[in-house]
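The complex appears here without one of its protein chains, the remainder shown in place.
Think of it as A and B in the order they're written, each chain with its own count starting at 1.
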Amino acid sequence: MSLLEVSNLTIELPASRGPFASPAHTLVNGISFAIEPGEILALVGESGSGKSLTALSILRLLPDALTIIAGSVQLQGEELFALTEKQMNRVRGFRAAMIFQEPQVALNPVQTLEQQIGEVLTLHKGQTGQARRDAVVGLLQEVGIPDPQQRLSWYPHQLSGGQKQRVMIAMALACEPDLLIADEPTTALDVTIQKQILELLNQLRKQRQLGVLLITHDMGVVSEMADHVAVMRHGDILEYRSAVEFFANPQHEYSRQLIHSLPERRFRPSQQQPQALLTVDNLKVWFPQRQGILQRVVGHTKAVDGVSLQIHKGETLALVGESGSGKSTVGRAILALEQATEGDIRFDGQSLQGLSDKQFLPYRKRIQVIFQDPFSSMNPRMTIRQILAEGMTSLGLAGKGEEHEAKLEQLLERVGLEAQHLDRYPHEFSGGQRQRIAIARAIAVEPELIICDEPTSALDVSIRGQVMELLLELQRDMGLSYLFITHDLSIIPHLAHRVAVMKNGVLVEQGLCADVMDAPQHEYTKALLAAAPVL
Amino acid sequence: MEMLMTVKPVLLWSDWLIFLLVLTLILFFINLGKNPVARKRWRSVFASRVGMASFLVIVFYVLIALLDSMHFRYPLDKLEGSDEQHYSQEVNSLLDVVLEDLRGHDEKTYSSPFAIHSFSKENRTLENGQVVRDYPRLEYAGSHLRKHETVGSDVFERSMNALVVGLGIALVLALLIQLLRRLTGKQASAWLPWKTVYLTLGGLILVTVWILQVGGYYHILGTNKVGQDVLFQAIKAVRTGVLIGTLATLITLPIAVILGIAAGYFKGLIDDVVQYIYTTLSSIPGILLIAASVLLIDVYIETHAEQFRLSAERADFQFLALCFILGMTSWTGLCRLLRAETLKVSQLDYVQAARAFGVSHSRIIGKHILPNVTHIVLIALVLDFSGFVLAEAVLSYIGVGVDPSMASWGNMINEARAELSREPVVWWSVSAAFVMMFVLVLAANLFADRVRDAFDPRTVN
Partner (left out) sequence: MLAYIVRRLLYAIPILIGVNLLTFALFFMVNSPDQMAQAQLGDKHMDPQAIEAWKAQRGYDKPLFINDAEDSDGLLTDTIFFDKSVRLFVLDFGKSDEGRSIAEDIQQRMWPSLAVALPTFVIGLAVNIVFALFVVMFRASLFDTAAMVACVVLMSISGVFYVFAGQFFFARMWNLVPISGYLGGMDAIRFLILPVIIGVIGGIGSGTRLYRTLFLEEANKDYVRTARAKGVPELTVLFRHILPNGLIPILTSVVVVIPSLFMGSLLVESFFGIPGLGSYTLDAIQAQDFAVVRSMVFLGSILYIVGLILTDISYTLVDPRVRLS
């Protein structure tokens, strides 16, 4: 008997009636899988594949709008769908527990750690008082929270993101469940933290013979953790096999696509005769901290604290760092969207410091930007035509009549879309398509340098490769230079000529890709490289 | 009709404003068709039965207000030996003409709904010279009744009559609409809740026809202290209610939008100044600020009496001043919301992208910020409307509302203080005011609910 046996699970969004009637929509289409004690099954898929719904439906936590129309879920032979709500509450948190993607919001902000973890113990084990406190301390210790005794009375906001996820795990494991459902447990975390959390999970499942259903989209995580893999797309399981077999010989075309979404580790050759395009010299961006009665400036948050770097013509410099490292602020300062406190930025030999909005205008044409989130980077109330034309008009590059029209169509075709898309609105496109439009918008003014601020990290893995290919292609054709801001080390070899690693506002290491990645000098670079999951 | 050809049109300031307002609203709705996102949201408002029905009720009220805003003065008979045409001091409206039967039928004092006798006893000299104290017959109500006819049967007969006529009109209208739909292609408008449309329109038409048919023979809602028809007063008050709601909103809007967006977009000193202004204004208890301002307007009118030749002009000035004051004291809430939302929107990538293209501030505000905060403006607009209508009643009650000569629900309620302590109670005037006001405010609130459901990002998924 398996620990968990899901068979023929089918979830649908019921048909809606009324003026905007829509037919029933199947979200999960009769899937089956099983988990043995001590085993990790990775359920892999991209956004909208139905993997999270599957996880929620096991503990019967689906939103009210969705219904399970068929299937069975058996936990140690017991049919969960046949239980009453009251019986189900004896399963949740006791025999099967769950952790979620966003530790920031998954904990109750106004309860202390002791209250939140203790609640499970009281509920299922009837523990109270000192016994409960000792148990909570033990759990916190087990998941690696320092000074657990002191932290009992802490609130979630006093912890870091990684620590919150540890608390979530402690809460889930409090009653020693047999099954743990982990829904993208590391997606919201930085790579170095991700590694620690994954190690913790791995260690716990070995100690406790815990069966784990790991929901993820990250093939790196899968290859490191999973015993079995199930690939999901559009509500179906396409492939379900042991991890070893899966990676050695994927059967389904889509699986191959997912696995190869991680580009090969082949470094780009460095340039022959580098010619400086952008030089950043000792850039500092400080935000004042105010305090006291008169709100005097008592100190500064040093988002960027003395960064120097250079980008050559036709070259890609990758600026790598974790969240809060100040890497995006560097990009914004170059674009004059953020005022530099100190330092010099020179473009093509000209200093950009202290230019007025008007004086900066000629450089706006030459330096452009692509943002991370394709959903917020386009005004939802403008058509693609207006979005593309806006920059050209503003910089006086718009042609007239047919010439302009031809240019717009050509731009869309250049990034792999069709001319007929011009009069549509952003919401009619997928994330990948939108990022293509954002690229078209940037190249419309024929810039020389594009600041790419995590342009692929909001995209599904199978799309990422295509967008990166497009960027490389444009670089070849138009001689573009990129400042590629990213947290994802895996894409760097394929994309960048040189790398600069940033931490807490300063560059800790910079150099040619091959040098930095194969022979890192700085501790932090080493830690980053070690944490990045590889196939 | 002949009379109407020779009248002198009068355009009060508030008339100008209401026409302007209705025109803007119509243009706004035409403009809607251009953006598919906004169109889809509006569709979901009008596709709901509640949204559609409440919209029609509001339109009905606005139509009454419009009719009542077409003012003119009747010509007076020419004096002998003079060619100059003089006009009556009294300002009338088209609504007065439509409701001529209700307007002209003034009794002496109170009478209850459908009564044919006065509310209070009077000395009366009989034909034989004897003086008796009795409830006198009303001059107009039921004066057509023959000896043995009772009020009940007569009203029933006339109501049936009205029902037939009303249903007839409604049927013709429905057929016309159906024809129009067939011509334009039925599919195009299939998403509208047509059953609700027909039912609401039918109901409104029936009520109108019934009032016109029966109102000429009885005082449906009785008469007030000076014998005026209460129903007529309550209908006349529609213009006041609708106008106060819309005009005050109209005044809050530009102030709140300009200051709110400027503060949120430019930040820094501008933000500090705007925040200072609205904190200062909102720290003064609203009702006191309004009361103080209205008192000052009163003083101004009294000391500048020469500027207001017609009493209607005077009342109109005071009314506009009230709307202005209401607007000036109520923009802070919307301003605060807009500031917060602008702060949020201007951090979004598309605004940053526009800045990276060197797009000017005015264009960024016009193209990127404003269209993306309109949902807040819209929701505030419909919510404020009902708030202002209710506020009028309270303000008139405490004596800082509209001119007492102006028909308004607030004034009717104000009089109820004395009426409710009479024995037996005179309840009809105040009830009429409450019911008329309630219907408008309820419709506005329900409509606001639908608009919020459709536009608020927190409820739209």
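Structure notes:
Here, a residue touches a chain if its C-beta (ideal position, glycine included) is under 8 Å from a C-beta of that chain, and two chains touch if they have at least 3 such contacts.
Just so it is clear, the model here is predicted, and its values are computed rather than measured.
Partners of the chain left out, restricted to shown chains and counted across the full complex, are A, B.
Screening A:40, A:91 or A:516 for touch with the missing chain picks out A:91.
Among B:14, B:111, B:200 or B:293, the one in contact with the hidden chain is B:293. Within the complete assembly, A:109 is the residue of A:23, A:77 or A:109 that touches the hidden chain. Checked against the full complex, the candidates A:119, A:224, A:281 or A:515 give a single residue touching the omitted chain, namely A:119.
If you put the missing chain back, the residues of subunit A touching it would be 59, 61, 64, 85-86, 88-94, 97-98, 100, 102, 105-111, 119-120, 123-124, 155, 157, 168, 171, 291-295.
Even with one chain removed from view, subunit B keeps its contact list with that chain: residues 276-277, 279-285, 287-289, 291-293, 295-296, 298-300, 302-303, 305, 386, 390, 393-394, 397-400, 413, 416, 420, 425, 430, 434, 437-438, 441-442, 445-446, 449, 458.
Going forward, only the chains that are shown with their structure count from here on.
Between the CA-based centres of subunit A and subunit B the separation comes to 53 Å, rounded to the whole angstrom.
Of all the residues in subunit A, the ones that touch subunit B in their complex are 18-20, 332, 335, 337, 357, 360-361, 364-365, 367-369, 371-373, 376-382, 390-391, 394-395, 425, 427, 438, 441, 445.
Interface residues of subunit B, counted against subunit A in their complex, comprise 35-38, 43-44, 47-48, 191-193, 348-350, 352-360, 363, 367-368, 371-372.
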